[in-house]
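Every protein chain except one is present and positioned as in the full complex.
Every chain is named by a letter (A and B) in the order it is written, and numbering of its residues begins at 1.
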Amino acid sequence: MESAISACHRSSSFRQRLATWWVILRVALEERLVYRGDFALGTLMRFLPIITQIFLWRAVFDAVQTSGRADVAGYRFEDVVAYYLLTMVARAFSSMPGLASGIAASIRNGEVKKFIIQPVDMLGFLLLSRIAHKLAYYSVAVGPFALVFFLCRGFFLDGWPSWPVLAVFCASLVLGFFLGYFIEACIGLIGFWFLEVSSLLFVYMLLNFFLSGHMFPLDMLPGAARQWVDWLPFKYLAYFPAAVFLNKLAFPQMLRGLAIEVAWLVAFVLLSRLAWNRGLRRYSAFGG
Amino acid sequence: MAIIEVRGLTKHYRVYQKPEGLWAALRGLFHRRYVEVQAVRGIDLDVEEGEFVAFLGPNGAGKTTTLKLLSGVIYPTSGSARVMGYVPWKRDNAYRRQFALVMGQKNQLWWDLPAIESFRLHQQIYAIAPEEFRRNCDELTELLGVRDLLYQPVRELSLGERMKMELTAALLHSPRVLFLDEPTIGLDVVAQHNIQQFLRHYQEHRRITILLTSHYMKDVAALCRRVVIIARGQIQYDGSLAGIIDRFSKHKIVTLQFCEGQVVDRLERFGQVLQVQQPKARLRVARQEVPRTLASILATYAVQDVAVEDPPLEEVIAELFHRVNSDQQAPDSAGQKVEVETVEAGRRRD
Partner (left out) sequence: MNNQAIHPPQNEPSRIGGRGPAYLRLLWLFACHSLIRDMSFRINFLIECVSSVSWALMNIGFYWIVFRHTRMIGQDTGWGEAEFFVFLATTWFINSLVQTFFMPNAEEFSELIRTGNLDFVLLKPVDTQFLVSFRRMDWSSLSNMLTAGGLMAISLWRLVTRPENPLKIEPIIVVLYVFYVLCGVAILYSVMIGLASTSIWLGRNQSLYDFWFYITNFSRYPMEIYYRGWGKVLWVAFTFVIPVLVVVNVPARLLARPLSPRAWWEWPLAGFAVVATLASLIVSRWVFQRALRSYRSASS
């Protein structure tokens, strides 16, 4: 009897949660659609930097090829372009605009109290709304992305990768999302100790931009630096999924990469929990 | 020649209606609905040099829009205006050097710097001679009692002090015409009073022309002999403050003091009973009924004293605004709205 009630209760609360989800999702979508001029420009412009990259690398490869080589660090010209396109996909999953600064701001202005008073876990809540935001974004961005990839299909010289590789690629994208979320959450939570995290965030952004492989394929780094970067979490935010897709890694290497990524993810989840608990204690001790 | 001449001034806006719901938002990408707001609808106005005129009207009646049109900040849809012989929206430097606009809800001083820095900037912008600048700055800050605050960052000033600084900034270049948009909004009674005093004093001595919008009747009563009532983008009344009552109030308040021991009942038959406190009573009586009603009351009861008064001004004006608004078809408080559907792309074929 009791279990029946609790099951019933659970199911209704689950339904309620679904309803909440749906509302968050819908609002997020609508929000994106209100500024239509903005929106149209935004999705269109997102691919423009790649055009200049294509021309830059075409020119670089022109010079390289006259000296008799066909590739740079194992990348043909087409591979570089495909790489940049794939990092766009990876970044669409792993980038978290406004997350850390938002958390820090809510600590600064006391909005974080809401999460102390209400029976909602902040990290969980933000994760949910982030997922909703991302889904809303993908549902709109999938069009332009598909179009660009279709137009650029010639750059993918080796065509689609095999099914297992594709599976690893998808897994790395999803893991990349979570890794990106928890890294930024940790940075935001530092706001409990330092009021101004924007400078820290900027450092993170720089490192991220350079070491995630967003700027160039990490294989082009000189040997020693290359080894070093391999163990850092940044490369999973852009380089790793792209490299998997382009068959740059043998299967054992892929699995090793995934394992390291999961380890980093677990570390950042624990770290963010710890920071949240410690931070809250500190926050309430100082009376907000 | 009038210093301000306005003929048929009209301003319409198009406002995008954000549709509700996902599907509507998607459709909004191609097909947008606009509502046309007629903020000002054909205003005619003449103001002589040295007048202090108040604009009254409910929220969204078009007062502020009119001031903005006269200061050249926005372009009219149609109509003409001349201020000191200039067309405001041509924004001649010569024109802009001779008037000022102060808005109670916005501030123009540099937030993080002391007010004096903003004033110096004004000195340059308006090319005020150093000697005149110093004299004006001293006088104004002295009169407004903010002299000691000149060197404090503006963000540290109270709302009232900031408003006084705004006024000082606006008057540094000795404008001939001053537009004041709710200069006392949100201020406490003392600060309001200070600013009223200052404005009256300043206007009397300099004989400048001032147009004021305000929600506080006290401001208006203290400062302006002439009142212009704007509602739904049109002028409903233009005349003296006292004239409003004659024109719009259909009632008088009759106060009766009955003799001791007089049993008074069924007063309702004479008019609307406002208050009964034996042996006193207050009635609201339609204006043209007053003589007849008084006669029959005096015939019925023994009355010691009678007073016939106008209702309070605020009441009359509130009633007027209410009437004007309820005449409107759309229940919205903003100016007259006309729905316009604009199909930008992908016109539906019905």
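As a convention for this text, a residue touches a chain if its C-beta (ideal position, glycine included) is under 8 Å from a C-beta of that chain, and two chains touch if they have at least 3 such contacts.
These numbers come from a predicted model, not from an experiment.
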| Which of the chains on display does the removed chain touch in the whole complex? | A, B
| query | Which of A:105, A:140, A:165 or A:220 touches the chain that is not shown? | reply | A:220
| query | Which listed residue, B:55, B:202 or B:321, touches the chain dropped from view? | reply | B:202
| query | Just one of A:49, A:110 or A:124 touches the chain that is missing; which is it? | reply | A:49
| field | Hidden partner interface residues of subunit A, rising order | value | 35, 37-38, 41-42, 45-46, 48-49, 51-52, 55-56, 58-60, 62-67, 72-73, 196, 198-199, 202-203, 206, 209-210, 215-216, 220-222
| field | In subunit B, positions touching the absent partner | value | 13, 64, 68, 71-75, 91, 93-98, 100-101, 103, 105-106, 108, 110, 112-113, 117, 120-121, 124-129, 132, 135, 139, 142-143, 174, 176, 197-198, 201-202, 205-208
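Everything below uses one rule, namely that only the chains that are shown with their structure count from here on.
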| task | Could you tell me the distance, in whole angstrom, between the mean C-alpha positions of subunit A and subunit B? | result | 54
